[in-house]
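This report refers to the structure that appears directly beneath it.
Removed from the display is one protein chain of the complex; every other protein chain stays in position.
This part shows subunit A:
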Amino acid sequence: MANHDIDITVRKGTVHALVGENGAGKSTLMKILYGMQKPDEGTITIDGEQVSFATPADAIARGIGMVHQHFMLADNLTVAENVVLGAEKLHGIGAGARARIKEISDAYGLGVRPDLLVEEIGVADRQRVEILKVLYRGARTLILDEPTAVLVPQEVDALFGNLRELTAEGLTVIFISHKLGEVLSVADDITVIRRGTTVASVEPAGVTPKQLAELMVGSELPTPETRESTVTDRPVLTVSGLRLSGTDSDGVRRDVLADVGFTIHAGEVLGIAGVEGNGQAELVEAIMGIRTADEGTVTLDGADITRHPTRRRREDGIGYIPEDRHRHGLLLEAPLWENRMLGHVTQRPNSKGPWLTARDARADTERIVREYDVRTPGIDVTARSLSGGNQQKLIFGREMSHAPKVLIAAHPTRGVDVGAQSQIWDQIRAARREGLAVLLISADLDELIGLSDSLRVMYRGRLVADADPATITPEELGTAMTGAATGHLAGDAATENPS
């Protein structure tokens, strides 16, 4: 049973936050509210009228709209075309539609420019387009699934401004998030879900983030802080002068990575902050050997691996937690034990010479499931049927099972519940004590500041700033991420001496 005895009441014209671990049943609840799944029991009532949704179309007809965590936009169409797509019947596709888009955009202060191509606009703007899409279809209740996951703090504030405008106009927002600070600042009411059921309804004025988190996990809450330093002076991964050029949407070649260099020592966690799309993904791919750098070298434990293929690098001891686990970390339709082999199929216990050793691999998968607390009924279920946190625990366990020298962790706790998050943090910390070098790329600034021994900020393919995690604040880091501050970020204010 994914959900049982769920009771929530959302008041009109409010922001109602829904918090809970992944796998707690939030997504199932959302699917039910949005007509993607049918409940076995229970009722949904809108404005005093009992309703039932067979498809999302029914939900939309009742004025419920959903803004998904992953944007559903066609990059090569304009903003206006994206908004109209699939809703051509409402206001046509011409002047009527444009007027309506303009009207909605102005009414709620969304500031959407209808003629730009979606691929030209930033993440925050794309999100506003998604919101506009939903409003255009006549939604009076908006469901936002982890809308702040991809935004920097300043953009989050802007989004919250938009949400307040919406509720001021009498619309209702259901807001799903893991980030408790945000929930407390924007929500009028908060419902906590744990293990498939609603455990508490609270008002933000009456709780602290700590209490809220404890309601979510049902126990002590985790912190990402690493206390004592374990950094040694033995360099494990050295990247120097890395340059990578790519062709952008206009067909112009430009550097997506330029002059990137850093050294990670054994026992050190190097955090890279940055707004997504500033070259972090390319940096990871260059280190993993998925893309070949045009210039520069990558050195692992004293050996130059710049020309090595991905498989060789993995065998040499680079562990990899990819940013998008569905696309790069798992075979979703394959059973867990086959996923345990992914990326390490040439190594024991997965194979011996050219032959697979399924029996050993299965036994080892059982061990990973046990040691890393992957919640699953068995190792023969497909990876797809696990929740995000459990998928990530499996990936983490798999990578740690091959004694990596360095771990490339891209957004290791994104979309992962609080329980799994604290577990992954603990394990990264434990491995770091054992001398593991970690490259941590994250959008979660608390995570970056809490786990890292040193911090760099990436902006437009360059490492433009560095900071000491002991003194830096998320706000200062956020400023550097927008390119407004460079050089060494001192603890107090946005800094001088640009390099």
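Here are some notes:
Here, a residue touches a chain if its C-beta (ideal position, glycine included) is under 8 Å from a C-beta of that chain, and two chains touch if they have at least 3 such contacts; residues count from 1.
The definition used in the following text is that contacts and distances are computed from a predicted model.
One chain of the assembly is not displayed; among "Simple sugar transport system permease protein", "histidine kinase", "Alpha-ketoacid dehydrogenase subunit beta" or "Amino acid/amide ABC transporter membrane protein 2, HAAT family", its UniProt protein name is "Simple sugar transport system permease protein".
Within the complete assembly, A:T346 is the residue of A:T299, A:T346 or A:T473 that touches the hidden chain. Among A:R128, A:H265 or A:R314, only A:R314 touches the chain that is left out of the view. In the complete assembly, the contact with the undisplayed chain comes from A:G196, out of A:G65, A:G196 or A:G274. Contact with the omitted chain, checked across A:L330, A:V416 or A:V438, is made by A:L330.
By the touch rule set out above, subunit A reaches the unshown chain at residues 1-2, 4, 23, 195-196, 288, 290, 309-314, 320, 322, 327-334, 338, 341-346, 351, 354-356, 358, 375-378, 380-382, 384-386.
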